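A single protein chain has been removed from this complex, and every other one stays in its place.
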Amino acid sequence: MKNKTLLILILLFFAFCFVVFLKGLKTSNIYIPETTLNKDLAVFASKDFFTGDQISFDEIFVNSEFYILNIWASWCLPCKKEHKFLMQLSKNKSIKLIGLNYKDKRKNAQKFIGKLGNPYSAIFTDEDGTISIKLGAYGIPETYVIDKNRKIIKKIIGPLNKKLLKEVSLIIR
Amino acid sequence: MLASQIGYYSLIIGLFFSILIIPISIINLNNTKIIDIKIFHISFLQLLFVFISFGGLVISFVNSDFSNETVYSNSHTTKPLFYKISGTWGNHEGSLLLWLMILTLFIFLFLIKTKNQPKKYRILTLLFQQTIIIGFFLFVLTTSNPFNYLLPIPNEGLGLNPILQDPALAIHPPILYLGYVGSSIIFSGSLAGLVHGYISREWAKHIKAWILASWIFLTIGIMLGSIWAYYELGWGGFWFWDPVENISLMPWLCLTALLHCILVLEKKESLVSWTVILSIATFTLSMCGTFLVRSGILNSIHTFANDPSRGIFILTFLFILVIMSLVIFFLFSKDENKKNKKTYFLSKEISILINNWFIMYFLSVVLIGTVYPIFLEVLTDEKISIGPPFFNKLIIPFLIIFLIFMSIGPNLHWVKFKALKIKLEFFILFIISILISFLILKSAGSKNLVNSLLISTSFYLLFITIKDFFAKDFFNYSQKLSHFGFSLLVLSILLNSIFSSEVITNLRVGENIVFKNEIIYFDSTEKKDNINYKSIIGNFRIEDNKKNSTYLKPELRVYNQPVTITSEADIKTSLFSDKFLVMNLVKGNDYFNVRYQVKPFMIWIWLSVLIMSTGGILSFYKRKYEK
Partner (left out) sequence: MKLFNFFLSVIFIFIFTIANSSEKQSELKNKISKNIRCLICQGQSVYDSQSDFAVSVQLMIEQKLEEGLNEDEIYEFLKDLYGQWIVYDPEFNKNTLILWILPILLFLTGGAIIIRKLKIKKL
């Protein structure tokens, strides 16, 4: 009879494994970490896109209810696609839309915003990509919604679309 | 189009035969003394139609028939013929058809080659194997049909991922599957043996051939995968403890343990239950591996396209097999203790028990390391990564002890513990090993204790196995060869990791860089146009301090379908080291990122695995002698 209890225990163990694997199948495989909610925006220093001057964190993130930080580049196709949503966002005067130009050539980036329009009230450069890493970014495009206390309230990985734009608009009301 | 149609209907006919054979076999279990000839016929027909189906898929690929969805998703008109053919099994659906073909082939071979075995046992094995075969038929036809129609018919396919267009990768799946399918026969044979009460020395002698064959194929299959990874992926690495690699390693470990057990069982009725458990476990691990790879549950560079519905099917199938095996095991396994009360353990049994003990430990480390993240994520929502540091930390200390056991174990008389005769030669070789390891580490500038222990113990095993070759008895050449191969493998991997060096730098054409005692000259680049890709070839010259030059030509390839950029390393292999050079584009710049590595003893890693396998092949022929 010891054999029977052993058998039942083993069967239970395998049943447990079965359930775990079944559940594991359903969870998404794309890892989006606790999207840095309520975390402080990392302090960084960078160069202004147009003037090339060193500009400090404090000079940019000041005097606004909300900030939206958007990481983009001229060579990035999804960035082109989301651009019109950024133009829409820029019409909202209560927010400051800031662009971070990622690993780009100045000429190409200027052409990009020249052609599609400049939605940003300020742009800086992240020439080697390390500023984006400091912000915890994965790639581009990526957009952060930041409140006046410089806390990240929403992080959007990937291009903006109608639905996401609506979500952002609700937040910044 | 016709080929695909024929392929599809052949598959259905094959399924029909696979089901038909069951009632006929069950009737035959009890009626006559010999196997009904009809069973042979139907088994052959089953094989034939799967073969035709597979052929249909191959022809569809060769003809670039894009009305077939699988061909469309994985091929392209400009692909070279060889890769059009190998592309047949380079995707999920096609590879399953390959599985099915090998499954039906092996059961047919089993029927033909086991004429001396009890009839009931053979039929039972067939029945168990058919459950696996039918499972695969259903899996293919319901979730992974290689013959889906695509309308309107596209003009061009999506192409095969260029990194899969490689000769080693072309033959890696077939050989690996030969190993997995072999283990399915062992699985079915063990269950059949249990039901029939046939797990005995005769059974062991017969099943040993299948175990050997599976083991040899699995070993070579894994080696081919590593060779491919070395040439194509990463920077000169050949083993990444990637989940898919682990998944092939686990059945291999189980099979190695099983191989050692069967050596005991064929001489003496001992370790019976454990042998059966290992047989069941090996195939279970293969199926578990299939699940993990094809369901998308794990994140790996090797995974096929992810589809949870496939995952659910395989998972359910896998657990049906597991439950079936468990129930049969509990119902039919005989209590060993009651049978052999008075027998004692031989030395060999104890050393094999210890061998199994360690191998099971290594298996548990790999298994737990691979599936733990899944459990953790489901139970706690935490996501962690488990990579090389985990496996190295848990395996290496035990590997050291394992190597020592391998060296002195087979030669010790375990039962007579008190009279330990350690001969002088063992002692001398031990000292020599320690001295050599000390010298090696000194020259590498490393003071790592673990490394020194590992090197000494692997050298010790190496010397012991070499010494054994000169021993007076000519028995066990195959074992000595395989063990020698294993010690060489551990040693080569160790020395390679200690003495590898690399430099990463940015270079423009015409520049050079000094690295250790060599100068790397970036002489020029050339452009080339091929059928399905354009390439930029970098001409590099490595000059050593004796003014000898080695020319390396790494390539950057831009494939047209799908549009991918790959970097092809150029590797110059010599007996004692490999020179490995890769170049990469740096975005928006006129210089290239160049990685140069010197990797000593690389070829010894592959050679030692071949030596291990040769030991297995020798053992095959030894059996023919014994007959």
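Per-chain numbering from 1; labels A and B assigned in written order.
Throughout what follows, a residue touches a chain if its C-beta (ideal position, glycine included) is under 8 Å from a C-beta of that chain, and two chains touch if they have at least 3 such contacts.
All values derive from a computational prediction rather than experimental measurement.
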Remark   = Out of B:104, B:433 or B:567, the sole contact with the unshown chain comes from B:567
Request  = Among B:372, B:469, B:576 or B:621, choose the residue that contacts the chain missing from this document, as touch is defined above.
outcome  = B:372
Candidate in contact with the missing chain, chosen from B:149, B:357 or B:551 = B:357
Ask   = Residue-wise, where is subunit A in contact with the chain that is not depicted?
value = 31, 33-34, 102-103, 128-130, 132-134, 136, 138-140
Request  = Kindly note down the residues of subunit B that lie in touch with the hidden chain.
outcome  = 233-235, 237, 240, 242-243, 299-303, 337, 343-345, 350, 353-354, 357, 360-361, 364-365, 368-369, 372, 376, 380, 382-390, 394, 398, 502, 504, 567, 584
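What we mean here is this: only the chains that are shown with their structure count from here on.
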Inquiry  = List the residues on subunit B that touch subunit A in their complex, please.
reply    = 291, 295-297, 299, 306, 308, 311-312, 315, 319, 322-323, 326-327, 330, 374-375, 377-379, 383, 587-588
Query = In the complex formed with subunit B, which residues of subunit A make contact?
reply = 3-4, 7, 10-11, 14, 18, 20-27, 29, 31, 75, 103, 105
